[in-house]
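One structure is given here, and the rest of the page talks about it.
Note that one protein chain of the assembly has been removed; the remaining protein chains are unaltered in position.
Moving on to chain A:
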Amino acid sequence: MHPVSLCNVGKVYRLGAVEVPALSDITLDIRRGVFTVISGPSGSGKTTLLNLIGCIDTPDQGEIRVAGRAVQSMPDDELSDFRARHIGFIFQSFNLIPVLSAYENIEYPLHLAKVGAAERRRRVQALLEAVGLESRRNNLPAQLSGGQRQRVAIARALATAPGLVLADEPTANLDSQTGAEIIALMRRMQREQDVSFVFSSHDPQVHAEADDVIFIRDGRIVGVELKREVAREVVREGALEVQGERS
């Protein structure tokens, strides 16, 4: 079972009478336990695609399955609970809760997932150490640097040990060195926690870090790059279907 599979997914934005096709005919499977980058120029539909995968937006066509569940048919409350358990989000602007400390921000999703107090403490502590912010645990987001904030955000996204973590241009607001550190951290965490990471970027540099790269342009998949040994496995299984490939 793939953490994410999309079948003929399309999304159209309507601005008055004008229809903007943001995504067309997307069919793809994200492989389990890999680091997938969605790459494309600005306006190509990366954010739209991640929103659909993250179950915070709905497609106009096609079917989306996350963790094996057909998410489109879920009622809103059920979908909220589903996100709380299965999906972690990392945002470009960090989106930490400004009134909560680093510790509390990481702890928040555990509350949503109704994890007990002792377990919460254990997990937050471990994550703080893993992202190297043990000494900043009581700082509010405003008292942290951009890189530190994104570290907190990464820890927060991983707190409930979700099967899938989505990051929409997580390094866009950071300088290149910090960005590289963040990518490295995400890469390390992805390996350690064995989660499927999907993240968007138009920075060709980060492709090097990825297992899989999906290239999109004008809302269509224009290419797929499967790397390392996992690639063979997937190709053999025929799991990753790519349509509209123009390479």
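Here is the rule we use: contacts are C-beta pairs under 8 Å (C-beta built on N, C-alpha and C of every residue); 3 or more make two chains touch, one makes a residue touch a chain; residues count from 1.
Assume contacts and distances are computed from a predicted model.
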Q) Which of the following names does UniProt give to the chain that is not shown: "Lactate utilization protein C", "Fe-S cluster assembly protein SufD", "ABC transporter permease" or "Mycofactocin radical SAM maturase"? A) "ABC transporter permease"
(Q) In the whole complex, not just what's shown, which of A:Val12, A:Ala67 or A:Ala84 touches the removed chain? (A) A:Ala84
Q) Thinking of the whole complex, not just what is shown, which of A:Pro3, A:Pro59, A:Pro109 or A:Gly219 touches the missing chain? A) A:Pro109
Q: Mind listing the chain A residues that contact the chain we can't see here?
A: 51, 54, 56-57, 76-77, 80-85, 87, 89, 91-93, 95, 97-100, 104, 107-109, 111-113, 156
